[in-house]
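Take a look at the structure set out below.
Heads up, one of the protein chains got dropped from this complex, but the rest are sitting where they should.
Naming follows writing order (A, B and C), and every chain is counted from residue 1.
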Amino acid sequence: MNRYEFIVIGAGPAGLSGAIEAAKAGMKVLVIDENHRPGGQLFKQIHKFFGSREHKAKIRGFMIGEKLLEEATSLGVEVRLDTTVMGIYKNREIICTKDDKIEHIKGDHILVAAGASENMIPFEGWTLPGVIGAGAAQTMMNLHGVRPGNKILMVGSGNVGLVVSYQLMQAGCDVVAIIDAAPRIGGYGVHASKVARTGVPFHLSHTVVKANGDDHVTSATIGKVDSNWKIVEGSQKTLEVDTICIAVGLSPMSQLLRTAGCLMAEVPQKGGLIPVCSDYTQTSLPGIYAAGDVAGIEEASSAMIQGRIAGAQAARNSGYISDEEFLVRVTDLKKSLGQLREGMFGHEMKGRTDIVKTEEGFTLSKSLLEKGYIDESELASFPAAAACENEYEVHPIIECTQNIPCNPCQDVCSKGCIIVGDKITKLPIISDTATCTGCAMCVASCPGQAIFLVKKSEDGSAIISLPYEFLPIPQKGDKGMALDRKGESVCEAEVVLVQSAKALDHTVVLSIMVPAKYADKARFFRAGGEKL
Amino acid sequence: MNNSADVIIIGGGVIGCSTAYNLAKQGVSCLVLEKYEIGHGGSSRNGGGVRQSARDVRELPLAMYGVKNLWPTLSEELGADVEYCQKGNLRLGKTEKHMEILRGLSGNSAKAGLDVWMVSGEEAREICPYMSDEVIGASYCPTDGHANPMMTTLAFFRRARQLGVRFITGESVLSIEKIRGKARRVITDQSVYEAETIVIATGYESRGIASSVGIDIPMKKVLLEALVTEEQPRMFDQMLGTAEADFYGHQSKHGSFVFGGSSGIEDYTIDTENSVTTPITAPCICRGIIKYFPILQNAKIVRTWAGWIDETADKVPVISRVSEVPGLVIAAGFTGHGFGISPIVGLLVSELAIGKETTLDLSEFTYDRFKAKM
Amino acid sequence: MKNLQDRSVDMGEFVAMPDDDLIICRCEEITKGEIRRAVHDGMTSLIEIKRYLRSGMGLCQGQTCAKLVRAVVAAECKASPAQFELAQPRSPARPIEMRTFANEE
Partner (left out) sequence: MIADDMRMKDHPILGEISKGRPVEFTFDGKTLTGYEDEPIAVALKAAGLMVHRYTSKHRKPRGIFCAIGRCTDCVMIVDGRPNVRTCVTPLREGMDVRTQYGVEAK
């Protein structure tokens, strides 16, 4: 029987990272994935990642996928695609299927990195064509270049719901609204803000009552829910949409681990049923490891580190690295993983709604949590978002108000203007001594698109530089409207500069000129009239 | 709650549930203890055959009684559809050797009074048009059939529960204790229960429990595997088997096919702790099926499962009072063909439990019949 | 922890609800009402519900509905979903044609 030292099931961020780590140590590695393209969800993630440099922050998911794949193949990892693992049996034997035959393969070690599956919520009409998972939307538009619909209702305001809403707009769809049964937005405030400033309304404490239509969705009825999750009578309204996109969380894809007989535990903060694992990803079955979403729902950045830990563990268990080497390696990895798990969105915090202040003691924006954008009046308490001493010099305004593990702004500022410090969940602050040159690297690099450059002029105008990732790209001289944080037009604006250097990685930095009194309001640009 | 009853049944499988239902019907208070969930073991892991043909002649009277008197009205009686379908059983042969086996089996059954006969390949294809030309003949018993074992078990459970039987799941029986010479107490990992009569109906696990009062039944565990297809257009209603037992199964009411079988080497490779599917069995069953039913080659397997057969030394069950331990009844060792006779066995065990004369003679099924070969 | 082991605990009478027609298991088209009724019939473990109704036995093998069925059962039993063990998944992980499964390398 064909045998490998390390079989990795799932070519996503965790699986590829595990394969790379093990192959580097000298193991014979096979990666299997049922998809036509490796990379797992990375290839659907076209946004820039959070984290720090070692977490590949500010790089877009699909680019990370390509890099991982390149690295894996250069290390001699065998990657089999369109190949489905049907089961894990005794003695770490697997059956996999490709085309019209099956093959039995054995692994000395097996890493299960099967990822996650989407949770769903049932409502009247949810089986109608046009009701889809958020993942389906991503797959269709980001992998296959087809819009999942024209007018979309997004159900769920977690990071997936927010990011996919943004991606839907990038694909040219109209996101009619984002709703969530919870009274607070679940995902990062910065993700919500970049959607809100384009004019997408948030309806919190709202749920889908019904998908309407005979053969496919023609509209959606939504309604307000009370504290017992019951629909408030008379609150129903109908939205004209052709697609209802569901993004209500993920569950670990634990089927393979369960059929193999791994000991499992129900851990709600990690998305449900997960394998009981050692600190180093080892399941209850010798030689079987689990990393990434299958071991508990987290971000892709965490999955990559977990994958590496699993790879290192397998390498140690098969004598390719010494215990000492292993410990050095995993100590670094663990530290890096620890960083990602900090902050108010770390998985320990999942489900907590009682956080009202940042680590620094600033009061969180209520408006951000409930409407998706920060109210101007709340901004003053955040030092990096407040107006600076000399408004006539170009300077960054950083509307980053939640403790998220992320520091590319600090990393890319060659002048040292922006300081996050060693603890990467801290909110960035502006240096008193360094001087901003207006290079706009921070604007393009911020994964949350929360940084703007502002410069007021003596003539009563102001120039706002903002991140822009939509088509068509406005041209210098274009006129349109400046929109505020909630996507409402505030004043006329003219594009005075369009920066699209390669280093900005497809985040165009638009500089628009507005009357100075709107400098603290204008955060988005809409060419021409009111609508995109 | 009161921890005593007239009868305690250990094992919430189809035998235990059927017995509980029959006791409740007769007004006997009854408590069922189940380690896992209702129908955990062989009751939910069998091919669903309600067969008389190819049975050991000792068992035949039970099978025939059930088919004649109990199965036809069971759904109605229990108020739930057990999906009983009485459209015959075909046992197929492809070689002269197979035909010899089939003639032997059906000859024995016919001698014992069962209406079963041999048919040619063509006749078999008239009954079931989807089988390949490789089939040269079959034994045919038109009164055989199949039912849904999971539904049957749960229907017995549901009705027994409605009649007041107390079911406790998730409790593991550790031992039985005798009080003043009689089996009386059941000790579980969580509690102690008492009854006048204790019935053990826990498949292979019956050995361990019975041994707490010094009784053993010569039995071994045999792994059974089965596969289930996606829903298919309705093709045929017969229960199917083969002379060499490469596979057996039927199309369920839902439309999916359920086929059991083995690779021939499980006995030597299985891990006796867990009933898990092996990587070699399902492919082997598939190959077997395709030879007989090429039309099914594109049917997709959605699920495979494994379970234990509690095989006794002489391959028929123990359905017996234990004379040396008064108050103890054993119903175990059904050797893979218990489901089809479960309605009658439930009735018989209920009769044993309350000391009534049994509807059928059970002298072939005594617990102490196993003797050394010389 | 709610005692779900003693099946004689009275579940109360089955009361119809306006959304009983809601499909929970998409593959086998099993409704919320059917699941709730099964609970009143004594099926309080998820594997029993599966065997009794076929929920989770369809083409997707419960990948979509497992948690949804659990939520309905838990609510009906007035217990926390975490108390209910999800039904054991079975190989193969995806539907596979017999001729493919038969064709070993």
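The working rule: a contact is a pair of C-beta atoms (placed from the backbone, for glycine too) under 8 Å apart; a residue touches a chain by one contact, two chains touch by 3 or more.
Owing to the predicted nature of the structure, the values given are computational and were not obtained by experimental measurement.
*Asks:* Relative to the complete complex, which of the depicted chains are touched by the chain excluded from display?
*Replies:* In the entire complex, chains touched by the missing one are A, B, C.
*Asks:* Where the complex has a chain not shown, which of C:T44, C:T64 or C:N103 is the residue touching it?
*Replies:* Answering carefully, the residue with contact to the hidden chain is C:T64.
*Asks:* Among the options A:T97, A:S117 or A:Q449, which residue touches the chain absent from this view?
*Replies:* Candidates A:T97, A:S117 or A:Q449; residue touching the omitted chain: A:S117.
*Asks:* Could you tell me which of A:L128, A:A434 or A:A527 touches the chain that is not displayed?
*Replies:* The one listed residue touching the chain not shown is A:L128.
*Asks:* Going by the contact rule already stated, which one of A:L75, A:I121, A:A136 or A:A181 would touch the omitted chain in the full complex?
*Replies:* A:A136
*Asks:* Using the touch rule from the top, list residues of subunit C that touch the missing partner.
*Replies:* 26-29, 58-60, 63-64, 94-95
*Asks:* When the complex is taken as a whole, what residues of subunit A touch the one chain not shown?
*Replies:* Per the touch rule, subunit A residues meeting the hidden chain are 34-36, 46, 60, 62, 117-118, 127-133, 135-137, 139-142, 144-148, 170-172, 215-216, 469-471, 473, 506.
*Asks:* Could I get the residues of subunit B that touch the absent chain, sorted low to high?
*Replies:* 230-233, 255, 298, 300
The rule we apply is simple: only the chains that are shown with their structure count from here on.
*Asks:* Chain contact topology under the given definition, line, ring, star, complete or other?
*Replies:* The chain contacts form a complete graph, every chain touching every other.
*Asks:* If you tally contacting C-beta pairs for every chain pair, which pair wins?
*Replies:* Counting C-beta pairs in contact per chain pair, the top pair is B-C.
*Asks:* Of the chains shown, whose Cα mean is nearest the mean of all protein Cα atoms?
*Replies:* Closest chain centre to the overall C-alpha centroid: C.
*Asks:* When the centre of a chain is set as the mean of its C-alpha atoms, what distance in Å lies between subunit B and subunit C?
*Replies:* Here the centre of subunit C sits 24 Å away from the centre of subunit B.
*Asks:* For subunit A and subunit C, what's the span in angstrom between their mean Cα positions?
*Replies:* 32
*Asks:* So what's the Cα centroid distance for subunit A and subunit B, whole Å?
*Replies:* Distance between chain centres: 53 Å.
*Asks:* Touching at least two other chains at once: which residues of subunit C meet that condition?
*Replies:* Within subunit C, residues 90-92, 96-97, 99, 101, 103-104 contact more than one other chain.
*Asks:* Two-or-more-chain contact residues of subunit A, please, as numbers and ranges.
*Replies:* Counting only residues that touch two or more other chains, subunit A contributes 87, 89, 95, 102, 104, 259.
*Asks:* What residues on subunit A touch subunit C, complex-wise?
*Replies:* Touching subunit C from subunit A are residues 34, 84-87, 89, 95, 97, 99-104, 117, 119-124, 126-127, 251, 254-256, 258-259, 266, 268, 272-273.
*Asks:* Inside the complex, what are the residues of subunit B that reach subunit C?
*Replies:* On the subunit B side, the touching residues are 1, 37-40, 44, 150-151, 153-154, 157-158, 161, 164-171, 228-231, 254, 277, 282-283, 286-287, 289-290, 296-305.
*Asks:* Which of the residues in subunit C come into contact with subunit B in the complex?
*Replies:* Result: residues 4-8, 41-43, 45, 47-48, 51-52, 54, 57-59, 61, 90-92, 95-99, 101-104 of subunit C touch subunit B.
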